[in-house]
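With one protein chain removed, the remaining protein chains of the complex are shown where they sit.
Moving on to chain A:
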């Protein structure tokens, strides 16, 4: 049995239940999702539409001037397939307002600005639409730190963050996400020609199997090598997981008092809901 195989009916029912619970218990009925045209945001959008009703979900398309037409079109496919409400808010002007002040800006820096502009738009729409921002990061990219802190990684809650990309594709297929979106090369589309797998240097299919062994099955790096993985690949992944851990935790607070937020002031986020 492949450990990455999931029962999609079960995942679907737990995740829609989670979205309903986290939304309604904090007094909301609605959700806002940045829909990029990729499979991750498509998945969150399909789940939210099923959990809350499509009329209660706002899909936001946020193209930058270099964004590909495919991204916009595929986002529209998601909107049409789910029947959710939608709005298109280009981020070119707001992003360029900062980018143009620094003529030699590296593309990674520009990409981070775009991701954070989208976060601002989503949280603004959250207020305007009266819905919570639903996350669209999967387990693979969270572990590899392949995201912009306070950018695409920002959300009120995340239904898909415990699904590896490979598992997410299974669920996407089962829930009827358009095949073209499932099959296309994953990309942050922050610059022309960018692909996740090109930037990372390995495929999701490969790294998901390795991450599953290391994280879920608690294999040591040496055991992963014994299981047939290239040592260099294993070391790259281990390093990435450690190096980007800061993106997965709240910023640490310097402890001074007897009770400090994050150390000994411990409550679930659901406290009081």
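Assume contacts are C-beta pairs under 8 Å (C-beta built on N, C-alpha and C of every residue); 3 or more make two chains touch, one makes a residue touch a chain; residues count from 1.
As a working rule, contacts and distances are computed from a predicted model.
The UniProt record for the undisplayed chain lists the protein name "Putative amidohydrolase", from the options "histidine kinase", "Putative amidohydrolase", "ABC transporter permease subunit" or "DEAD/DEAH box helicase". When the missing chain is restored to the complex, the residue among A:17, A:83, A:97 or A:176 that touches it is A:17. By the touch criterion stated above, the residues of chain A touching the omitted chain are 1-3, 5-7, 9-11, 13-14, 17-18, 21-22, 157, 162, 264-273.
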